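Just one protein chain is left out here, and the rest sit where they should.
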Amino acid sequence: MILNILIWTAIGIGLFFNTLGVVGILRFPDVYTRLHADTKATTFGSIFTSLAVILYAAAHYFKTQDGQYATLALHAIIAVVVLAITNATAAHAIARAAHRRGHKPVQAVCDRLEEHNQP
Amino acid sequence: MSPWIFTASIMAALMLLAMVRMVKGPTSADRLVALDSINTLVVASMIVLAAAFRQVVFVDVAIVYALLSYVGALFIAKYLGGEL
Partner (left out) sequence: MLSFVVTALFSGAVYLLLTAGSGSILRFWSSQELLIAAIVAVVVGFAARGYFTRARQSAVLNPVRWLRAIGYALGPFFLEMAKANIDVACRVITGRIRPGIVRVKSGMKTDFGTLMLANSITLTPGTLTVGIDEETNDLYVHMINVSAGIESRESLEASELFGLFDCPARIRRIAE
């Protein structure tokens, strides 16, 4: 019962942030702000939906002592760590590529990188 | 309805929404951002489906997919930045 409440809470938080991330991609005006919505919200939401899976697998492992649930929880943890690291690095690469391509940040109040490249 | 199938179907709908941005653009960097978020959603829903069908293999596929999509995104970013 408590397990079900925890799982549904984690799923709710995860889906809420995933939805906001995708809505942010559709709503924001330029590449950089869209990347903000994409990396932060989608990564955080995916961590929480995976946390629901980890909770479920860990609880079933302690109930049944079945090894496949332990494997499921462990591999889900590895997947989450991989996801967090690769998402941040990929966002960095996309932002750098967009800036090298000459996309200006819309409504920007200052752009130090542009001043650095063309003194 | 099991929570896992529910979560996975909502995330499939979100992938379709992100695909709107991928089709609309306007620049190729925007399309890459949409592709990156779709990749994240695919990995998350694979983990959820692994719990739904009790198949640990799905999570292994998710790990490999995350690493390969990361390499793909890096390559497209290098290409867009004119370094390839």
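Going in written order, the chains are labelled A and B, and every chain counts its residues from 1.
Here is the rule we use: a contact is a pair of C-beta atoms (placed from the backbone, for glycine too) under 8 Å apart; a residue touches a chain by one contact, two chains touch by 3 or more.
Computed from a prediction, not measured in an experiment: that's the story for all the values here.
Participant: Considering the whole complex rather than only what is displayed, give the residues of chain A touching the chain that is not shown.
Facilitator: The missing chain touches chain A at positions 16-17, 20, 23-24, 27-30, 32-33, 35-37, 39-41, 43-44, 67-68, 70-71, 74-75, 78, 84-85, 87-89, 91-92, 95-96, 99, 105-114, 116.
The rule is short, and it goes like this: only the chains that are shown with their structure count from here on.
Participant: Would you mind writing out the residues of chain A in touch with chain B in their complex?
Facilitator: That would be residues 7-8, 11, 14-15, 18-19, 21-23, 25-26, 31, 34-35, 38, 42-43, 45-46, 49-50, 52-53, 56-57, 68, 71-72, 75-76, 78-79, 82-83, 86-87, 89-91, 93-94, 96-98, 100-101, 103 of chain A.
Participant: Quick check: in the complex, which residue numbers of chain B touch chain A?
Facilitator: Touching chain A from chain B are residues 3-4, 6-7, 10-11, 14, 17-18, 20-21, 27, 29-30, 32-34, 36-37, 40-41, 43-44, 47-48, 50-51, 54, 56, 59-60, 62-63, 66-67, 70, 73-74, 77-78, 80-83.
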